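What you see is the complex with one protein chain gone and the rest in place.
Just so it is clear, A and B label the chains in written order, and each chain counts residues from 1 on its own.
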Amino acid sequence: MAVLPLAYLAVRSFERGGGVVWDVLARTRTAELALRSLSLALAVTASCLVLGVLGAWLVVRSDLVGRRVFGVLLVLPLAVPSYVAGFTWISVVPDLTGFAGAFVVLTLVSYPYVLLPVAAALRTADPAVEEVARSLGRTSRQVFFSVTLRQIRPAALAGGLLVALYVLSDFGAVSLMRYEAFTLGIYTSYRASFDRTPAAVLGVVLVVLAIALTVGERRARGVVAHRGRRQPLTVPLGRARVPALAGAAVLVLLTLGVPVISLVWWLVEGTSTSSAADVLATTGNTVAVSALGALLTLLLALPVGILAARHQGRLARGVELASFAGHALPGITVGLALVFFGIRFAPALYQTMPMLAFAYAVLFLPLAVGAVRTGVAHAPPVLEDVSRSLGLGRLRTGLRVTVPLATPGILAGTALVFLTCAKELPATLLLRPTGVDTLATELWTRTEVGAYAAAAPYAAVLLVVAAIPALVLDRFSGGER
Amino acid sequence: MSGLAVKRLVAGYGGEPVLREVDFEVPEGGLLAVLGPSGCGKTTLLRVLAGFHPASSGEVWLGGRQLTADVPPEQRGIGIVPQEGALFPHLSVAGNVGFGLRRGERDDRVEELLDLVGLAGFGARMPAQLSGGQAQRVALARALAPRPGVVLLDEPFSALDAGLREELRADVRATLRAAGATALLVTHDQEEALSIADHVVVLRDGAVAQFARPQTIYASPADLGVALFVGDAVTFRGVARSGLVATPLGELRTSGDGPGTVLLRPEQLVLGTAGVPSTVDDVLFHGHDATVLLRLADGAQVRARVQGRISVRPGDSVAVSVDGPALFFGDTA
């Protein structure tokens, strides 16, 4: 299934022969753009790793004042589409453009990709290891660097990979911040040259970059520690209390404050309006299609994630790799791939919600696969052995043991997918049923013509819709034991 | 129905086999201990029996049925009790015990088993609320619930403290008896193996070094290695001739002929007025008995185990004699 976009890219790349492919690849601009995208991806990933790990640690392990509230607030930026973040940042800091601008905006919207899995890993990590390290004379700071970081490394890297792939595939922020990235080549090809072949060839290059990143991450992932039996320790922040609180508050202000202030400004300043009934109906559509997308993605991610966590075979690797490749492609490419296949092989489903949900699954499978894999890896395999010995087959063991044990991770993954579906734009525009609007499409429609006041309610509702899974998630993992 | 039988079992992970032609039987209702040092193949044996790892050759029979490699774990009727219990953390005690049961019989059977392991009324607790010993009992109850043909226990007491270990050991044995279950327990603790089991398999480098009752293993070990592994020993080199061997402790009765190793158990050394002279180096008091380290005239140090009141102190001179015959293992050419 994840292979569909790749098959599409192959068809479109080579329909005019290998010569055109070579021409596109040989342009110096192609290599230049690839390098620019890759450097942006690496820089954003690095900063997201720092922010995400620190944020997760503060929220899960420290005695930060109001850490439950921060636990929700720090995840919410996921709901801010990169094009909205980009736009609001430009209106607040007009000089923030180019690499710096794209770097700031993408970091601020995508660090939760690291924070979420790391927080889950921190909640389930075995505290005994840290206690031993403390007893061996390490300070709590040393323990963080020598022990805790090691325990959460697989989760952090899995999140970092998602960030890197997201940055590669992003168009909204880079175009607004005027950073010439690889996706610009792809979009220009569609929007201005109306030529699908170069776009497809560039898509192939993106897939190659994605595979390289995925393989790199796998090399660096290391062994996952099993979950501990007890609640992890809370580390007093001591003199770092105030700076930590200030840091978390600044992060929230930057990630949420800027868009929210802009929203309020738009509402106050503008004259355009939106009807409450429209906003409500659109919200219903968004929740329905995002839920459908998240559910479908989860169903597909469970076998892949379990396979990836429990088996080291080539098949497992291949399936996982394929699922990640789809994530590095811009939504428009995946959307067009499904247009191509949908209208030929499933015309009855074409431009229906199930088809759109399917597109979401192709795009966001890695979000769920990574979360499921991390979750499953935290569940000791011996429990599966016990279940088998008690007469349950593989499937029932998976359903009754592996899945429940991996629930925090799986839930995090599903919430992530839900949020990401809710703000997805390019594939939604192509595949939604004619006449059905989502919050993202309505937001786009209005911001495109500068009707910001009319757009503000949709952006606000999008934030609220996103807050719900974040809240549920927090409550679930907080009250787990 | 005839319990568990393992015949010429060979298994490994590529390379050198880890299990080499392992043979043993556990009669129905019997309790067998597999004893061996770490790395001897105990864990592999368990995984092969339970169906998690394929055997390269050999046969496993359970209750008259052959368990070939294509019988998956869930169809083997083999229960397992892993180290530290491995309870499902997301299920209550009752949920754990009833995990392998059909819905209809679940409640009654769970109650029955919790009763059996002495945890009646614990059903609603979560695993995190249990002590180590309680967790092990629940794990045992869980394994016994579907009435398996055999229960495999993997070092079930290793994580517990000494007092609890002994108590639980007796309880587990009683529970298994009461349930009429056939059981196989692997351990590296010779005292545990000898005290709990009806029969013991000593596993060494993946092969069976000896398969016998505990008393036989202790009193008549198959070879010097087994003898040294299953208990404390005092050894001397010596040459046996017509039922006698000369040692620093005097001439001792034994069997065998020719050069070899003479082996005494520390409890065979008796302190008193008769025998060869020695000096007390140290006294290690264990409560129920004590180990006395003695320096003999030729400088060799031997260990004597003394029951009851200890009247010697380091530095005392004391005579030492030997009670009963010595074991003798002739050097093999």
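Please note the rule applied: contacts are C-beta pairs under 8 Å (C-beta built on N, C-alpha and C of every residue); 3 or more make two chains touch, one makes a residue touch a chain.
In this text, contacts and distances are computed from a predicted model.
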Chain not present in the shown complex, as UniProt names it (candidates "Iron ABC transporter substrate-binding protein", "YeeE/YedE family protein", "Cytochrome c biogenesis protein CcsA" or "Sodium/solute symporter"): "Iron ABC transporter substrate-binding protein"
Left-out chain, listing which of the shown chains it touches: A
Selected from A:82, A:189 or A:407 as touching the chain missing from the view: A:189
Omitted-chain contact residue, chosen from A:25, A:240, A:288 or A:467: A:288
Of A:67, A:373, A:388 or A:446, the residue in touch with the unshown chain: A:446
Listed residues A:309, A:430 or A:463, member touching the removed chain: A:430
Positions on chain A contacted by the hidden chain, ascending: 29, 90-91, 94, 175-176, 178, 180, 184-185, 187-196, 198-199, 271-272, 288-289, 291-292, 295, 332, 335-336, 339-340, 343-344, 347, 350-354, 426, 429-430, 433-436, 441, 445-446, 448-451, 454
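The rule is simple: only the chains that are shown with their structure count from here on.
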Residues of chain B touching chain A in the complex: 50-52, 72-80, 82, 86, 88-90, 99-100, 126-128, 142-143, 145-146, 148
Touching residues on chain A, where the partner in the complex is chain B: 227, 229-230, 380, 382-383, 385-394, 397, 400-401, 404-405, 407, 481
